[in-house]
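The complex appears here without one of its protein chains, the remainder shown in place.
For chain A:
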Amino acid sequence: MRIQISGARLLDPASQFDQTCDIFIEGGKIAALGDKPSGFSVEQLIDARGLIAIPGLVDINASLREPGYGRKGTIASETRAAAAGGVTSLCCTPFTKPVLDTPAVAELILDQARDHGAARVYPLGAFTQGLAGDNLAELVTLRDAGCVAFTNGLVPFANNRLLRHALEYAATFDLTVIFQPQDRDLAEGGIAHEGAAASFRGLGGIPETAETVALSRDLLLVEQSGVRAHFSQITTARGARLIAKAQQRGLPVTADVAMYQLILTDEALLDFSSLYHVQPPLRSLEDREGLREAVRSGVISAIASHHQPHEVDAKQDPFAATEPGISSIELLLPLAMSLVQEGVLDLPAAIERLTSGPARAMRLGAGSLSIGARADLVLFDPDGQTVAGDNWLSRGGNCPFIGHCLPGRVRYTMLNGRISFRQD
């Protein structure tokens, strides 16, 4: 299929390209930008005047729930939701049943994604067998099966010696390790940020130090082992400053933040709504400001959805008894536009943190729109609106933004030159 996208403003932060120009696609790849190549006969013409063309978003942390949690989501349902949010590439978490700690599970996920997926899926492997925090998973075998990085989620290692050895082993093979720093003991009994809001509601607190103590330890071990490390879902201002200092020292560390952490704070807890129950928790206004600053400066180079869809029952209980997580991948671009509208980020920076920034952190060949690259792209209307919840595709309705009118509207999402999502 030969496609001409005509009249769009092409914004590619990776190459700092930002001007109106036509895009020509052939064989799933960008064939040309600007002038039509000679002999290019257009089979499909997309009139994109007034729209902005950007690389497809790269979401480096989304739980697709398959295999094992079909009531919450499937690869088919959640990648369709992803496409609606402008996502063309995503990293799926290993918190499945069974856990993604064997090549068989990785292959199952990749097969499903190939057959039914509306986005490119890169699995994250379990760092330890069964995510138990002791015996290492077969990391190199998993890498060869397609895992791009390894994480133990919020489950800590049994002790620092095992963690040290795990990092050294990963460093031997230049594997990327993902940390979600949270000290288990300091967080114990907590379900919300330890602050005035949780205290007033009698909700057990997770102190800021649960993150910063673990993060400090992790950074020292990263330095010792030389492993390539990515810190995922940072929630505290001080955590972001610790990462900035490590980067200044020359450590190979990157970081991401959940999109909702840049928008929500612990003030949302006041009516006990389980929609705001997330792990790690929503933090204070000062933390949110610190995270926003770190995203602006590039210390945090990626914004991820941290999409966690749930069935209705999982959220139907008193706050503490509910399962944590927000389903938000299909709002990724409109939520980013709300940050742009609010003046938190300028448009090129927002798009960079959702495309080439995360792609670099996970070393994915994605997130840029140069000639010869795969035609993974989004056409969106910056002046349009998205009513969150209309035509909801995710199996998880656990999204506090549902009902909100957000700025920006995804019109086309293209994966490999094919339309994976389209709306007027």
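List of remarks:
Note that in this section a residue touches a chain if its C-beta (ideal position, glycine included) is under 8 Å from a C-beta of that chain, and two chains touch if they have at least 3 such contacts; residues count from 1.
Note that in this section contacts and distances are computed from a predicted model.
The complex appears with one chain absent; UniProt names that chain "Aspartate carbamoyltransferase" among the candidates "Hydantoinase/oxoprolinase family protein", "Aspartate carbamoyltransferase", "Branched-chain amino acid transport system permease protein" or "Phosphate ABC transporter ATP-binding protein". Looking at A:26, A:101 or A:194, the residue that reaches the missing chain in the full complex is A:194. Contact with the chain that does not appear here is found for just one residue of A:1, A:104, A:270 or A:405, A:270. In the complete complex, the residue from A:39, A:250 or A:318 that touches the missing chain is A:318.
Contact residues of chain A toward the unshown chain are 194-197, 199-205, 270-272, 313, 316-321.
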